[in-house]
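Shown here: the complex without one of its protein chains, the others still in place.
Each chain carries a letter (A and B) given by its place in the written order, and its residues are counted from 1.
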Amino acid sequence: MENAKSKREDVCPGKKPANRMDRATVERQLKETKGPEYWRSLEELAGSPEFQDMLHREFPKGASEWLDSVSRRGFLQLMGASLAMAGMTGCTKLPLQEIVPYVRQPEQVIPGVAMYYATAFTLSGYANPLLVESHLGRPTKIEGNNLHPASLGGTDIFAQASILGMYDPDRSQAITHLGDVEPWAEFVKEIKGPLAVQKALAGAGIRILTQTISSPTLKDQMQAFLAMYPKAKWHVYEPVNRDNTLEGAKLAFGEALETQYRLENAAVIVSLDADFLYAGFPGNVRYIRDFAKKRNPDAEMSRMYVVESNPSSTGAKADHRLPVRASEVEGFARAIASAVGVNVGGAPSSGEHTKFVESVVEDLQKHEGESVIIAGDHQPPAVHALAHAMNVALGNVGKTVVYTDPVDSNPVNQVESLRDLVSDMRTGQVDLLVIMGGNPVYDAPADLGFRDCLKNSKISLRIYHGLYENETAELCHWSVNEAHYLEAWSDGRAYDGTVSVVQPLIAPLYAGKSAHEMLSALVSVPDATGYEIVRGHWQKQHAGPEFEAWWRKTLNDGFIEGSAYPPKSVSLKLQSLPVAAAVGANSLEVNLRRDPSVYDGQFANNGWLQELPKPMSKLTWDNAVLIGPKMADREGIKTMDVVTLELGGRKITGPVWIQAGHPDHSVTVHLGYGRRKAGRAGTGAGFDAYVLRTTNALWFATGGKLTKTGDHYQLASTQGYQTMDTGDGETRPLVRAATLEEYRKEPKFAKEGEPPAALTLYPGYDYKKSPDAWGMTIDLNACVGCNNCIIACQSENNIAVVGKEQVVKGRHMHWIRVDAYYQGDRDAPQAYFQPVPCMQCENAPCELVCPVGATVHSSEGLNDMVYNRCIGTRYCSNNCPYKVRRFNFLLFQDWETPQYKLMRNPDVSVRSRGVMEKCTYCVQRITEHRINAETAAVRENREFKIEDGSLQTACQQSCPADAIVFGNINDPNSRVAKLKAQDRNYGLLADLNTRPRTTYLAEIRNPNPELET
Amino acid sequence: MKRVPTYGIMAEFASAQDLVTAARHTHEAGYRKIDAFSPFPVEELADAIGFHKNNVPLVTLIGAIVGGLTGYLMQYWMAVVNYPVNVGGRPYHSWPSFIIITFELTILFGGISAVFGMLALNGLPMPYHPVFNVPRFALASKDRFFLIVFASDPKYDANGTRQFLESLHARSVSEVPG
Partner (left out) sequence: MPDHLDNVEVANQRAPVIEPGYTFGTITDKISSIVLTRPTSLGWVVGFGAGFLVTMMLLFALGYLFIKGTGIWGINIPIGWGFAIVNFVWWIGIGHAGTLISAILLLLRQSWRNSINRFAEAMTLFAVACAGIFPLVHTGRPWLAYWMFPYPNTMNYWPQFRSPLLWDVFAVSTYFTISLLFWFIGLIPDLATLRDRADNKYARMSYGLLAMGWRGSARHWARYESAYLLLAGLATPLVLSVHTVVSFDFAVAIVPGWHTTIFPPYFVAGAIYSGFAMVLMLAIPIRKIYGLEDFITDRHLQNSAKVMLATGWIVAYGYGIEAFTGWYGGNRYDQALLWNRLHGPYAGLYWMLLICNIFIPQLLWFRKMRTNPVWLFMISGVILVGMWLERFVIIVLSLSRDFLTSSWGMYYPTRWDWMTYFGTIGMFLTAMFLFVRILPMISIFEMRTLLPEAEVKPE
């Protein structure tokens, strides 16, 4: 309620204009009227716009009554007569228009039976195709669309976590004008005038600032708008933009092109500082799948070289990883390029790494047509151009690299675009500014001074349309609450150009408006619904009688068949590249990167993402100044020391995290933190690194200065110790790995320490009795540490967020975690990922010690946790060698916030204080499938069987790498049984004779023998 | 005037030694319904007054056996018969684990029956007892020793018995009103 109150207050601060109605006045009017006329007056009253307005303020459509601190009782007394009004405020209606479920449409929604709808989540313009599970009209879980080429069932963390974003109680919940809540009608009325004025000027004073847009419909609308106001300008800006890629393509081919990779054909991969296996890189979900496929040591195994400026999950999977400063990557690119026959002038400089370069080149030339060079988004255009040139030279184009039209429907240099806008604002040419989405006040390059410019500018009408009342909304006259993608109709293009149609899963909780509706209001069609707009757009493309069927199929599949961009043939126009000015070897380089968890800051208020351990550092709730061990030793800096980082006269202060494998003379700082107005989770977390970001150095610059302040700051990391070495000089074989050669020589190398089956005096439990015995394998070779399983599990199993203090204490609740280990030289270590869910041990140590039998074994081999029986002795956790049990030390679950009640998975009980919990192999899914299988068996009167692969755990379902396989080990033909039969299969800590049902497939690396030392 | 029936005749002695000797003589003299009181346990005394059958050990033994059986059978029934469930792959009948509680219950039942058996056999609690009517008897819990011949004894006769006791160098002899 505290939150609610404060929230309420900052939505409508005290003063109200005289014409405005409030309960007092309404009650007075009602008192004055008596008898039959009472009702009439009430109806009139109810009809009056002021009342509507008041009604809306008191009872915003959908949900904000949850946050309303005024007494509901008084309100209902008043409303008693005309509850019809209240009727329109049901909170979880399906949208009015028909949307088509993914599976066979049942007669009506059956309670307890989930329905799946195809839709898509768009990040920086790239659509991620999804299936969303819906219970009685409430979206509860996000999964990948396995029909869609860009997903194949996988998702990334941002898509997974977006469902929490939709239920976020801190979202902007009303249209406000200078802080006063207004109805949509009022907004439409208010903008009529200014628009009319602009009409006369052909829109010369109108500026629209959007984020990257790939939606064909929106592009259409935008063009319509620009047609109506020819002199208006459309600016595009995102902090995490792809200007470099764009310019690189222009350099190489003279036109804006989208680069796609076909990693399933790539035998040799060279990454020039590209983290293409992590969320945020366009197409990463598909790339992970293809990459993982090629890492099978029993087939043709690919080899990957990574030259990178910052430890990333891609680097962790490399067979050869070379940590260098970002500014040195171009030298490498040139060296390799000239060696593979790309002549662009300039002296190639591979520094002391000639050997490395030689072997890379050799490998590349050996694999012409099946190699690929990938440049990172934050590398300068030159590097991209070189990568393109090399791919052309190596004949990879059309095989491992494909060029298409850009997915971005307005491919302009976004920094330049924003610069123009700012200068226009400065020179007072802007009268009407519409900011659609994004948060430029927070994330625009510091040297543009967007914030002050917006604050002081004479712009007479500033409109913000977005999900949150954020730093930018603060400085606009109007703030229109945007509808979340799960609430609105739209469309968008995936990285390969395939168009996904975005279906809403639920009516807008807070009556938000989609970008389409907003834009259509600007072209003065205020009442067009998103559905009409989107459907209308596609009807134009597919006129004709069969449209209905086509539309249904599209909605059903979630994408428009054959809408992917066709490959373009390209011709290299790259002549020569001016050599970049050499940088001092010891001049400190500062890298600014999008954050692995909160991206550019737009997910700052997402508790799941805030508490998601970053893949390499396992940090949560904060960003940090990452430095390499060498530098730390030299400067005498310890982890969690607070330092000030200076770059070009700009300063930030933050805690240090010593990151193994980070290059020397270089620091990395993640963007997206230090939000001032994000919400209860995001506000105040971390420090704002955008302060250092300037237009000429968006991603990295040298000449930084690092100084200790002497302060200390507590960071929250979820992993105690990031190596497998124990203090006594031993190394524990937790992650078991070998090179391809070693593996071929000694295929059973991973079996070490497995005890014989008959180790006990007593006969073991016979699991063959039951038709199913569940087991899981996790392929460490495939796992790229994308963290997706963690969020998927959190969403599926109603796992609580505990907050930073509790993480520091070591009480985070994730049922599956991804351990990251570093082995070898701290400056260039070998990194490993190991996802650890409950092992479901057959000889479970935890069960033996529970005094009340709250954790026992099922006939199918599950290590069941009976929450209701648990009294919380924590003995089970002490005795769990894998430490996968999680305890509710305090009341971690939020039982109050109603939005979360809607969000939770009804099939999983919500644990309260004092209860132990852990991974259950998604027992709710198992049960659901068993029931279905039994009904089917009875109906078709055949033997009961759960089809292998039909049943997937949440982590498995959303794993883009397909590293997690779950199934029935009693069935020798099941995929999991076959995997467990492999040589690489081993049980973690199997020497304890716990007989884990979850086993791992050992990791195999494929290093270049040339480089083996 | 109604005559108060006598409960018995009580003799007081200065030391345990005297009491034992006196008690032995009384018993030898054929008195059977007698009792002796001392401020601390005097081993010979029980023998002296001819008290031999002490059932406390038997009661304790039975209690202990019952406790042990209860312990094991309870666990067996609960874990094997009534609600068998697979715990960590261990057999339902995990007899080594059942031993401890069996042992504890053996001790518990044994101890309880020892104490309450003793009290019951002693007829305690008994807040009122005729011997307390003798004022001097308060010293029985301090440093004096007493011997009593009950009126119910066949050989009992008010004067004869009194003289007999006096002949045992009692410090004093007094009649205990019933």
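The criterion applied here is as follows: a contact is a pair of C-beta atoms (placed from the backbone, for glycine too) under 8 Å apart; a residue touches a chain by one contact, two chains touch by 3 or more.
Note that the coordinates shown come from a computational prediction; the quantities given were computed from them, not determined experimentally.
Q: Per the definition of touch given earlier, which of A:V285, A:M865 or A:M916 contacts the omitted chain?
A: Spelled out, the listed residue whose C-beta touches the missing chain is A:M916.
Q: If I consider the whole complex, including the chain that's not displayed, which of A:K231, A:K355, A:K573 or A:R869 touches that chain?
A: A:R869
Q: Name, in rising order, the residues on chain A that touch the hidden chain in the full complex.
A: Looking at chain A, the ones touching the missing chain are residues 719-728, 730, 732, 734, 806, 809-811, 817, 819, 821, 834, 836, 845, 847-853, 856, 869-875, 877-879, 881-883, 885-891, 913-916, 988-989, 992.
Q: Need a quick check: the contact residues on chain B for the chain that isn't drawn.
A: Touch with the absent chain occurs at residues 15-17, 20-21, 23, 35-46, 48-49, 51, 54, 56-57, 60, 64, 74-75, 78-79, 82-83, 87-88, 90, 94, 97-98, 100-101, 103-105, 107-108, 110-112, 114-115, 117-119, 121-122, 124-129, 131-132, 137-143.
Note that only the chains that are shown with their structure count from here on.
Q: Centre to centre, by mean C-alpha position, how many angstrom separate chain A and chain B?
A: Spacing between the chain centres: roughly 81 Å.
Q: If you look only at chain A, which of its residues touch chain B in the complex?
A: 762-765, 841-848, 853, 856-859, 995
Q: Which residues of chain B touch chain A once you look at their complex with the stated criterion?
A: So the residues of chain B in touch with chain A come to 85-91.
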